[in-house]
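The structure appears below as C-alpha cells.
Complex shown without one protein chain; remaining protein chains in place.
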Amino acid sequence: MDFTAKDLQSLLEELAQVMAAERDNLCALDGEIGDADHGIAMEQGMAAAASAARDLAEDLQDCSLQDLFNAAAKGFLNAVGASSGPLYATAFMRAGKQVGPATSIAADDLRFVIVAMADGITHRGKAETGQKTMIDAWRPAADIAAAGGTSTEVLAAAEAGAASTRDMVATLGRAARLGDRSLGHPDPGAVSATMIIKAICTRF
Amino acid sequence: MDFTAKDLQSLLEELAQVMAAERDNLCALDGEIGDADHGIAMEQGMAAAASAARDLAEDLQDCSLQDLFNAAAKGFLNAVGASSGPLYATAFMRAGKQVGPATSIAADDLRFVIVAMADGITHRGKAETGQKTMIDAWRPAADIAAAGGTSTEVLAAAEAGAASTRDMVATLGRAARLGDRSLGHPDPGAVSATMIIKAICTRF
Amino acid sequence: MDLTQKLINAGEDAVDEMLTGIMAAHGSHLWRPENAPRAVIARDGPRKGKVGLIIGGGSGHEPTFLGFVGKGLADAAAIGNVFASPPPQPVVDAAMAVDGGEGVLFMYGNYAGDVMNFDMAAEMLELEGIEARTVLTTDDIASAPREARATRRGVAGNVFIFKAAGAAADKGLSLDEVERVARHANDRTYTMGVALSACSLPHTRRPNFQLAAGEMEIGMGIHGEPGVRRGPLQSANAVADEIMDAILAEMAARAGDEVAVLVNSLGSTPLMELYILYARVAERLGEAGLNIHTSLVGPYCTSMEMAGASITVMHLDSELKQMLDHPCDCAMFQVR
Partner (left out) sequence: MDLTQKLINAGEDAVDEMLTGIMAAHGSHLWRPENAPRAVIARDGPRKGKVGLIIGGGSGHEPTFLGFVGKGLADAAAIGNVFASPPPQPVVDAAMAVDGGEGVLFMYGNYAGDVMNFDMAAEMLELEGIEARTVLTTDDIASAPREARATRRGVAGNVFIFKAAGAAADKGLSLDEVERVARHANDRTYTMGVALSACSLPHTRRPNFQLAAGEMEIGMGIHGEPGVRRGPLQSANAVADEIMDAILAEMAARAGDEVAVLVNSLGSTPLMELYILYARVAERLGEAGLNIHTSLVGPYCTSMEMAGASITVMHLDSELKQMLDHPCDCAMFQVR
C-alpha cells in the first residue's frame, strides 16, 4: 500500500481535528505544570499545517510529499511560535527531507517519517529522554519504528513513554523550574505527541 | 433620674460596641444599594466619638454634656467623612446646643436630644421623609419624642420608619441613581439610626 | 464566606500605609503638611497669584485622585477613607497649603457625602478669608437621564475635566475663568461603564456585590453602586457599541469635530481587553466622522480590584484642546 500526497493531506486534516477536540484537555494538562496553552498551540498549529497543505495542493498540481511537509512546517510555525512551533516545524521539515520529492511512498516507510520527526525534535530542542518532554513519547516510538516494529508496537512505545512522564521530574522547558512539584503530572507535549504518532500508525 | 456626663460617655461607648458588632451587617445592607461601607463608617465614627469624649473627660474635670457632644461630633467627623460624618457630626453638635453647658440633664430630656439630632441631620442633609435615608428613622422618632411619647413609642416609630424604607425608591444619596432597583432593600443609614435611637431610648 | 485575596496588612491601616508608600515613591512630586496626613500637596505648582485647584474624594480609585496632583493639574488632593469622602479638615488643610490669594476651586465627583464635607470645608475657609468655589463632575451618563445631568455621578471623566481646569489655573486665569472652564469641561464629558466583578473593602474583604458568572452590570458606579441594569456578559464590541451609542447620542457632535477618549480599567481588566475596546471605540468615532485628538488607555479611575471598564469621550473645542495639551507633571500622570 502507498502513502500518497492525498493521504498526507488527510493525515494533517485528521490531526487538526484531533487537536481541536483535545484542546481543552491539553490546556488543562499544561495548566498543571506549565502555562495552560499547549492545546491552543497544537490546535492552531495543526489547523495551520493542514490549511497550508490544502492551499499548496490547490495551487500546485502533483505537489510532492516534501512540498506538503514543508508547507505544513511553515504553516505550523508561523501560526504558533511557542515551544511546539519550532519543534514541530523542524519535525515536519525533517519528515519532508526523509520522503524527498516523491508524490508517494510505501506506507511502511512511514516508520522512517516517525524517526525523522523524532530526530528533528531532538535537533531543535536538544532534549533527551527522561527530561519530561514530548521526546519521551517520540524517542521510544522512533526506536521501535527504526528497529522494524509493527505500528501497534510503535504506538504502544509512544504511549508507554508518555505515561512514564508522570513520574519524571522535568529538567527542560517551562516545567523544569518546578522541581519535584512536576511529579504526578504527565507532560502535555508527550500526550499530544502520542496523538500524532497514533494518527500516523493507523496508516501503516 | 438624671442623665450625666458619665452617662453620655457610656452611651457613646455602647454605640461604639453596637456599631462594631453590626459592622458587617450594615456593610452588607449598603452593598445592596450603595457602596458597602456604611458599617465601617459607623464603627469608626462611633469609636472615634467615644474616644474623643473619653479623652476630653480625662483632660477636663467636670466637662459639660455640650463639651462631650462637641468632642464626639469632631471625633466622628474627622475619623469618617463620608455621608455619615457630616450628618452625625451635625446631629451631635445640635444635641450639644440642646443640652447646653450643663453636666447633667433630667433623663426625660433625652427626648429633646433625639429631636435636636434629627433636626441637625435634616439641616445638614436636607432630606425629607420618604426619600429612603436615615431621616426616615430619625424624623418619626423625633416627632413622637416631641409629642411626649414614651421611649418605647419613640423606638417603635424609629423601627417602623426604618422598616418602611424597604418599600421606598431612593431619591437622595448614593442609592438615588438606582430608581426602582432600590426597592426591597432597607436603607442602611435608617437601620443604623434605629440602633442609636434604641440606645438613647433605654436611657429615659 | 471566604475573604477576598488582598496584599494588605490590617484593613483599617490600608489607606494610611498606601499614603506612606506614595509619599516614599513620589516625594519629588508630593508632600504633606505636618499634622495633615490626608492632605497631599504638589511640590511644584501652587504659587502666589494662582487659583488653587483642590480635588479629592474617597480612596480606592487610584491613580484618582492623588495621582493627578502636580504642576499644571491639581494643587492638592484631600484623601478620604476607602470609598468615603474626606472630612472637611484635610480639605481645609489642603486649601490653606495651596492658597495663592486668588481663591480655590474644589472639584470632585458628585456624591452626597463629598458635597456635605466639601461644603463644610468651604464654610470653614470663609472664616479664614479664603474663597472656595465648587464644580462637581457629573460625567456618568448612566447615572441619571439627560434632563437630570446635575444629579449624575462623577466618574472616570474626572481626569479630562480636572486636567482642563488645572491647565486653566496654571495659565493664571482668574477664579471666575477657571470655574467657567471647569464647568465647560464637565458639560462636554461623557462616561459610561460596565462591571464584570465586584471589588471588596480592605476592612471586610467581602465582595461588595454579587454578580454571577456570565453577567455584567451596565452603568455600574465606581464604588460598586448598582448600575442601570444587569444583563448577560456581551462581547467587547457589543459593549463598546452600547456605550458609544449612548455617548454619541448625547454628545451630538458634528463630523470633523475632535474628541479626547479614555478607555479606563475599573481595576482588574487588563490592557489587552482595554485595547480591544479601544479598537472598536476608534472605529465608531471614525464612522461618526470624529477625530481623536487625545487617547488614554489604562487604569485611570479604578474601584480597587473590580473587573470592568468605562469609556469616556470629551467633546473638544479649541479651548478644551488647548487645556488638554497644556503640560502637566504629576506623580502618576504627565503631559508634555
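A, B and C are the chain letters, set down in written order, and residue numbers restart from 1 in every chain.
Please note the rule applied: a residue touches a chain if its C-beta (ideal position, glycine included) is under 8 Å from a C-beta of that chain, and two chains touch if they have at least 3 such contacts.
What you see is a predicted model; the values in this text were computed from it and never measured.
Seen in the complete assembly, the chain not on display touches A, C. Note that of C:69, C:96 or C:239, the residue touching the chain absent from this view is C:239. Only one residue from C:5, C:35 or C:318 touches the chain missing from this view: C:5.
Remark: the omitted chain is touched by one listed residue; of C:62, C:177 or C:257 this is C:62.
Remark: the omitted chain is touched by one listed residue; of C:89, C:134 or C:302 this is C:302. Within chain A, the residues in touch with the undisplayed chain are 23-24, 27-28, 31-37, 39-41, 44, 77-87, 124-125, 172-178, 181. Mapped onto chain C, the footprint of the missing chain covers residues 2-9, 14-15, 17-22, 24-26, 59-60, 62-63, 67, 194, 196-197, 202, 213-214, 216, 233, 235-237, 239, 267-279, 282, 292, 295, 297-299, 302, 304-305, 307-309, 332, 334, 336.
One rule holds for everything that comes next: only the chains that are shown with their structure count from here on.
Top contact pair of chains, counted by C-beta pairs, is B-C. One inter-chain figure worth recording: chain A and chain B are separated by 72 Å, centre to centre, where each centre is the mean of the chain's CA atoms. In this assembly, the C-alpha centroid of chain A lies 53 Å from the C-alpha centroid of chain C.
Centroid to centroid, with C-alpha atoms defining each point, chain B and chain C lie 31 Å apart. None of the residues of chain A touches two or more other chains. The set of chain C residues that touch two or more partner chains is empty.
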